[in-house]
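For reference, the structure discussed in these notes is given below.
A protein chain is absent from this complex, but the other protein chains hold their places.
Entry: chain A
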Amino acid sequence: MAKKGSKKPTESGEKKTGEMPKLDAKIGKRLRKELGDDRLVEMYDLMVRMRRFEEQAGRSYQMGKIKGFCHLYIGQEAVAAGSIGALKDRDYVVAGYREHAQAMARGMEENDIMAELYGKASGVSKGKGGSMHLFDVDKKFYGGWGIVGGQIPTATGVAFAAKYREEDAVCIVYMGDGTVPQGAFHESLNLASIWDLPVVYIIENNGYGMGTAVNRISAVEDMSTKAASFNMKGVRVEDAQDVFKVYETISEAVEYARKENRPTLVQLDTYRYRGHSMSDPATYRTKDEVTREQQRDPIQRFTQWLVENKIRTEDELKEIDAQAKAKAKAAAKHADGEDFPSLDALTEDVYVEWPWAFD
């Protein structure tokens, strides 16, 4: 996104503003052959579940069941589904704080994620992480980082370990457009390039870092061009609301990392419909802009493609949605019924020298 006012026509035809652009037909056809209809429907199902889960998380937050910071992903589903969909089980994922949907894409269960958001002992981080800190070692999902950019060097280290142990595994790492001006970004990319590390750096450019539009914080709008200064491949997907384009781009980058041990920097242009977090009313952008962006909705476009290609009927897709809603609701109910961590948990999983409260 980021180019407000200059809505560019998509490759699938010159669309007037207001009309929904289609998913890339060519890639769609190819992926259909390569992956099969059921797999594509699974991807769709995942995206719908992400959306409904996030909506439920928003409601639970308003009910006071989820506290602290809660950053919703609504609108960006094609990014998580398309990119993680391109990975093998042995690959690694490192994420920032807007990561509920990415955790879902990696196969983490709604119930376990929601329990974490509710601060319950059965949550993925035993209730001690919360919304910003989801982890699942078995699924190779690392993060949740609350510190902007903190995940970039660490992900580079994960890729280093994968190469060191000859695991044939790749690490992908997500970061917002807001991380790119940071030193951590530049230092990491340089290391990944000079040491030939199998890592894919994904900039999720949703147009804003909190209330600041990307063109106000970055000297260039296409941040994938920064790859050149590290002798690294850089790719930009301007329509990352198209899950097929995301899938294809990340697949290529991942295969390149797997085969050549070379990093890639990818910028995926997407959009978040909600504010930065639950406490942000997002008054810094216009209703028109949000409405315009919603015309590219990744789920609606996928719906249209599945129906037009007669893979599923509209009714069948509605049923998927109904189940996703039910699942999200059930996750909230499940989380509500779980126990908070016991007080002993306070001093578990950390080296404590001074366990008492006063002396």
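Going forward, a contact is a pair of C-beta atoms (placed from the backbone, for glycine too) under 8 Å apart; a residue touches a chain by one contact, two chains touch by 3 or more; residues count from 1.
The criterion applied here is as follows: contacts and distances are computed from a predicted model.
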| item | value |
| --- | --- |
| Record-based protein name (UniProt) of the chain missing from this complex, from "G-D-S-L family lipolytic protein", "Cytochrome C", "Pyruvate dehydrogenase complex E1 component subunit beta" or "ABC transporter permease" | "Pyruvate dehydrogenase complex E1 component subunit beta" |
| Per the touch definition above, residue among A:Gly28, A:Gly85 or A:Gly149 touching the missing chain | A:Gly149 |
| Options A:Thr154, A:Asn190 or A:Thr212, residue touching the unrepresented chain | A:Thr212 |
| Given A:Ala228, A:Ala322 or A:Leu346, the one touching the chain that is not displayed | A:Leu346 |
| Chain A residues touching the omitted chain (full complex) | 67-69, 119-121, 125, 127-133, 145-150, 178-179, 181-183, 209-212, 216-218, 284, 340-341, 343, 345-347, 350, 352-359 |
